[in-house]
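The complex appears here minus one protein chain, its other protein chains still in place.
Chain nomenclature is as follows: A and B, assigned in order of appearance, with residue numbering initiated at 1 for each chain independently.
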Amino acid sequence: MTAKVNKKIIAWIGWALLFFGFLLCAIIVSFCIGSVVIPLDKIFQIIFNGRGTQEYSILFNDRLPRIILGFGIGSALSLAGALLQGIFRNPLVEPYTLGIAGCAALGVCFNIIFRLHHLVGIFTLPFSGFSGALLAVILIYVLSHKKGIIKIKNILLLGVMISFISSSLIMFLMSISKTENLHGIIFWTMGSLGETNRILVSLAPIAAFLGLIVAYIFSINLNALSLGEEEAFYLGISVERTKLVLFIVASLLTGLSVSIAGIIGFVGLVVPHFVRMIVGRDHRVLLICSFFGGAGFLLICDTLARTVISPLELPVGAVTGIIGGTILIYALSKKQVVL
Amino acid sequence: MGLIKAKIVFSLFFLATALLITGLVLAFLGQGEGNYGLQSKNIERIISLGPVITEEIYLLQADDKLVADTIYCTKPEEAKNKQKIGTVLEIGVEKIIMLKPDIVFATSLSNTKQCAKLMQAGIRVVTFMQAGSFPEICENFLILARYLSKEDKAQEIISNVKKEVEYIKKKMSTVHKKKIFFQIGANPLFTVSRDSFINDFIDFSGGLNIAADTTTGSYSREQVIMGNPDIIIIATMGIMGQDEKKQWQNFQTINAVKNNAIFFMDSYLTCSPTPITFITALKEMIAFTHPEVKIDDSQGK
Partner (left out) sequence: MSDCILEMRNFYGGYGNKQILSDINFSMPKGEIIGIIGPNGCGKTTLLRAVTNIVKASRGQVILDGNYLAKMSNREMAKMVAVVSQNPQIANINVQEFVLMGRIPYFSRMQFLESTRDVEIALHYMQLTDTLKLKSKSLTDMSGGERQLAAIARALTQEPKLLLLDEPISNLDITHQVGIMDLLKKLNKEYGVSVITVLHDLNMASEYCDRLLLLNNGRIHSAGTPFTVLTYSIIEEVYKTVVVVEKNPISHKPYVLLVCGRELKEKEWQNH
């Protein structure tokens, strides 16, 4: 009898280890590979003795912040995706389906065009993206909230509408803006892990980790929710509170990621989906594996993005889309998936 | 394995993740700014991030110190042989760090984040803002020359160019001013405002920019028809340029169309001029607008 429980837990631990190992490999790969390949043994030398050399500079000024950021954003996005897919019980839901990315982009556009960041400081760029994301969250919540019940269908529709309206507004703003501003906007929307501000970079993984902890507290609730909202209610779950808290967490994680790194899509859609196919739908193992998996995935995509056409750099969002989409299509063709 | 053990293992995962994050972040925050590259005051190794800068470096005969430039730095011919570190908009940060430059010259189009990364690595980065007028072109040139310790050479070139410009301005001040529309973009239609050095081309060549008051550069065909320019100049955009000419020829009321005065100018010439290419472009412009006026090439030398 207890053997069955043990088997399940051992399997879970195995999966978590696997994905954690994947993440560690991705980190090491990101450290070693770039325009310049620095082999692993040399890295230790450089860390301890190499202050002042170019390799040291590359490792610490260029690659380390990318890794920290990639970790933070990849894990945040895939965690947000897993949470949203759990709340909406729909495998096609992504952090971007809710219009959050659209509004964040809109916020940044405003900032660039009205040159707010020259007035108040460079910090305002991510801040305006975050405000845009928050605005979307508030808008969606207010418009779809009826007598204490959050209607899922309304949110999905609203999200799609907000996405469309935001991109139209962005196109409008781009058409009346000066050329210098255009570059800034386009760069930002292509998504990049090249952020330099120390505080922002360090913030990403910390926020993602906090999000993971909060998500875990609700992991049982998510499991119950997968049976349907009414069924979950009968099991004693506070359904509305669960949806609200997780919705806010997912939105905050997405808003933060988009504000710091621009638009990097697909991670929130593909990684939880793929992880679910491998480890199953129990959120107690799904959340942590998505967390590690997303971080590793983004790091690998970023490494590819900056080496394939070196010294030029592909937008990392393009790489995540191509690779993520291919993997997903291949996996789906091999195995029937039911959420 | 009991339940307690399982809980311990799970907690360990969280702990390990937290440690990993903390370790990485501390390593990142702990190390200071890169400290190499600031020591040498002598500038021996230069990297250029823009075609104008590259061209000006060659003008100042400091190209022996130029280590790398962008793939768009094609003038003069020798510039193509230098190492490439990316485009005007995006550069390879790692490659630049490995080349150990003493100074990097950036433009207003350069990726600011990447430049910040270079600065964090301790590399000197100097950014040249887009020149909005002929005097600014000269000033940028002078500033560049100072870094290269070629100030004298620069002053010489500038004073020659200035003399020639004055001569041309004087000569063109008496001619009948023609209305000019200078197109630098299609779909959407884009022209130049008063704040562009191209406006200086128009001014100095005895012309009037019908779009001088535009703020963003975005212009409509209707506005052009109302402005009724005598001459339309299109900065070549490849095939699109030819299409644009055909488009304009549909509007028979425009003087420029009636007089078949639609010309093309090399967009390279008009978009990134050094003081010398400014003169070249200016003379080419005069050939379009006032072909009857003879500019004596020997003037100002």
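To be clear about the criterion, a contact is a pair of C-beta atoms (placed from the backbone, for glycine too) under 8 Å apart; a residue touches a chain by one contact, two chains touch by 3 or more.
Just so we're clear, the structure is a prediction, and the values are computed from it rather than from any experiment.
**Student:** Touching the left-out chain: which of A:42, A:198 or A:284?
**Tutor:** With A:42, A:198 or A:284 as choices, the missing chain is touched by A:284.
**Student:** With the missing chain put back, one of B:3, B:16, B:126 or B:287 would touch it. Which one?
**Tutor:** Of all options in B:3, B:16, B:126 or B:287, contact with the hidden chain holds for B:3.
**Student:** List the chain A residues touching the unshown chain?
**Tutor:** 1-2, 4-5, 9, 147, 216-217, 219-220, 223-224, 226-228, 230-231, 233-238, 281-282, 284, 338-339
**Student:** When the complex is taken as a whole, what residues of chain B touch the one chain not shown?
**Tutor:** These residues of chain B touch the chain that is not shown: 3, 6-7, 10.
Just so it is clear, only the chains that are shown with their structure count from here on.
**Student:** Determine the centre-to-centre distance between chain A and chain B, using the mean Cα coordinates as centres, and give it in whole Å.
**Tutor:** Centres of chain A and chain B (C-alpha means) sit 36 Å apart.
**Student:** What residues on chain A touch chain B, complex-wise?
**Tutor:** Those residues of chain A that touch chain B are 5-6, 9-10, 13, 16, 20, 34-36, 51-54, 56-58, 60-62, 64-65, 67-68, 71, 175-180, 183, 187, 192, 194-196, 198, 201-202, 205-206, 209, 212-213, 288, 291-292, 310-313.
**Student:** Where on chain B does chain A make contact in their complex?
**Tutor:** 1, 3, 6, 9-10, 13-14, 16-18, 21, 24-25, 27-29, 31, 34-36, 84-87, 89-95, 97-98, 100, 108-109, 111, 113-114, 116-117, 120-122, 130, 188, 216-218
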